[in-house]
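Entry: chain A
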Amino acid sequence: MRDEILKELVQPDNLVYSKTELMTDKTLSYCPGCGHGTAHRITMEVIEELGLWEDTIGIAPVGCSVLAYEFMNIDMQQAAHGRAPAVATAIKRCWPDKIVFTYQGDGDLAAIGTAETLHAINRGENIVIIFVNNGIYGMTGGQMAPTTLLGMKSSTSPYGRDEATMGNPLKITELISQLPGAYFVTRQAVHTPATVRKTKKAIRMAFQNQMDKKGGVSFVEIVSNCNSGWKMTPVQSNQWLIENMLPFYPLGDIKINGEFINK
Partner candidate 1 sequence: MGDLKLMKGNEAIAEAAIRAGVDAYFGYPITPQSEIIEYLMAEKPHERTGMVVLQAESEVAAINMVYGAAGTGKKAMTSSSSPGISLKMEGISYLAGAELPAVIVNVVRGGPGLGTIQPSQADYFQATKGGGHGDYRMIVLAPASVQEMSDFVSLAFDLAFKYNNPVMILSDGVIGQMMEKVDLKDSVARWTDEEVKENSPWATVGKTKDRERNIITSLDLDPSHQEKHNEKLLLKYADITKNETRIEKIDCDDAEYLFVAYGSSARIAQKAIQLARAKGIKVGLLRPITLYPYPSEMVAKMADQVKGILAVEMSAGQMVEDVRLAVEGKVKVEHYGRVGGIIHSPQEVLEALEKKIIGG
Partner candidate 2 sequence: MTEEIIIAGFGGQGVLSMGKILAYSGIMQDQEVSWMPSYGPEMRGGTANVTVIISDEKVSSPILTEFDTAIILNQQSMDKFENSVKPGGYLLYDPNGISRHPERSDIKIITIEGSKLAAEMGNSKIFNMVVLGAYLKIRPIVNLDNVIKGLKKSLPERYHSLVPLNKSAIKKGMENIVEVN
């Protein structure tokens, strides 16, 4: 029944928007309202627009986006938790003319994979890292992440993140920007059409850097929401993101072409 209705509705003359061929037809496993879907789509659009379909190898992490390879219609590897930058390093070293990117969440990149992240960047591997920061472990059920804000409640910080016993949220993006191997570092978001456009531009620059064999990692943080983990509606979670996440994780470019941006 659903299919028949869809067939009737989806006619060439009704078409105002189509998804890139680089996204599969598989239904996304992400919660409605989650930023991952948008981040996936704009990444794949950039790869298509730059003509990189046949040359790109992506690496999925462990976390909500562990199944990214089900949705991204390109060759992909699924890496052990936190190890995507090591996996990407090897692929790029073995196939220097291919385009290699990792797609990682905050737990994967900034907790268990801190060493791999730091050292891949420090070696200046010519890869793209897309880092989705929603301040929580979504897949395992809303536990505290390295990027969870102070006072923020999660299933392992049920009374709020306490600085004295749980430490501070980690600004890994600022941290890695200090490394000479970080060529392009930016923090973006996908909660409004305007931020989506900016993020896509940043992702395009990241891939362009790799195509141009510019020395170093291009690192795009995307501050995103987790409405189910934060226990909010999608609209509430975007509002919460604006009021709480963005003041601590301010948007904007940190480093372009290996140079810090003075604000």
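As a convention for this text, a contact is a pair of C-beta atoms (placed from the backbone, for glycine too) under 8 Å apart; a residue touches a chain by one contact, two chains touch by 3 or more; residues count from 1.
How were these candidates chosen? In short, all candidates are chains of the complex that A comes from, given by their letters.
Just so you know, these numbers come straight off a predicted model, no measurement behind them.
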{"item": "Selected neighbour of chain A [touch, this complex] from 1 or 2", "value": "1"}
{"item": "Residues of chain A defined as touching candidate 1 within the complex", "value": "53-57, 59-60, 66-67, 69, 73-80, 83, 86-91, 93-95, 98, 115-116, 118-119"}
